[in-house]
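All protein chains but one are shown at their positions in the complex.
After this line comes chain A, so read on.
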Amino acid sequence: MNVMKRFLFFLAVLPALWACEPEPDNLRLLDQLVVSTNYDPDTQFADFGTYTIATDTIGYVSNTSRDTIWTFTTAQPYPRSVIKAVREQMDAKGFTYVDRDEDPDVGMNIYIIENLNLFQQVYYPNYYSNYYGYGGYYYYPIVQTYAQNTATLVVEMIDLKNRNANNQVKIVWNAYMGDVVNSVNYEQQSVDAIETAFDQSPYLH
């Protein structure tokens, strides 16, 4: 078999290798958040009329930060944007906003769960050690670090009207929206996702 034949044969390998599993078009998947909503089937949402919500602060849960809240600033308007979006949707559903001290029926709770995972791989290039301990070569290893950072936006509706005997409250509706970190435009997509969450929950009012 001469070199030309080998070349032609392996040239034919190329289109076949092209068939190996490619990744889906990420941008197409990342241009909107996945919106998952759940509700308590025992709750009569029609019994609720008023709600309350924080004005400038959302919760923040992270495995890389001790912060527990995320407060609006002009440089970081995200908390106010999502609060405003939830308020608009609640108002559209017929709920009435009241202050916390006005005995609201439900409380709306918003927070972000951020999770950073780090993966490390260590490569030892050209590592060779002579069996007898002579003539061994050693190169410093290469450490490759991969980071995956994900975040989920959570909106919860808490029943403040029907507390149990121990004064405990129950979450009667929630919406999980992700992934915020890898989205194309996280602020606008979060607002859109909140709208979708309420749209797919017609039982709320």
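Here are some notes:
Assume a contact is a pair of C-beta atoms (placed from the backbone, for glycine too) under 8 Å apart; a residue touches a chain by one contact, two chains touch by 3 or more; residues count from 1.
Basically, contacts and distances are computed from a predicted model.
Chain not shown in the complex: UniProt lists it as "Outer membrane protein beta-barrel domain-containing protein", one of "Outer membrane protein beta-barrel domain-containing protein", "RNA polymerase sigma-70 factor (Sigma-E family)", "Arginine decarboxylase" or "Carbohydrate ABC transporter permease".
Contact with the chain not shown here comes from a single listed residue; of A:L30, A:V61 or A:V169, that residue is A:L30. Touching the chain that is not shown, out of A:Y39, A:F72 or A:Y97: A:Y39 (per the contact rule at the top). Residues 1, 5, 8-9, 12-13, 15-22, 24-25, 28-30, 32-41, 150, 178-179, 182, 196, 200-201 are the ones on chain A that touch the missing chain.
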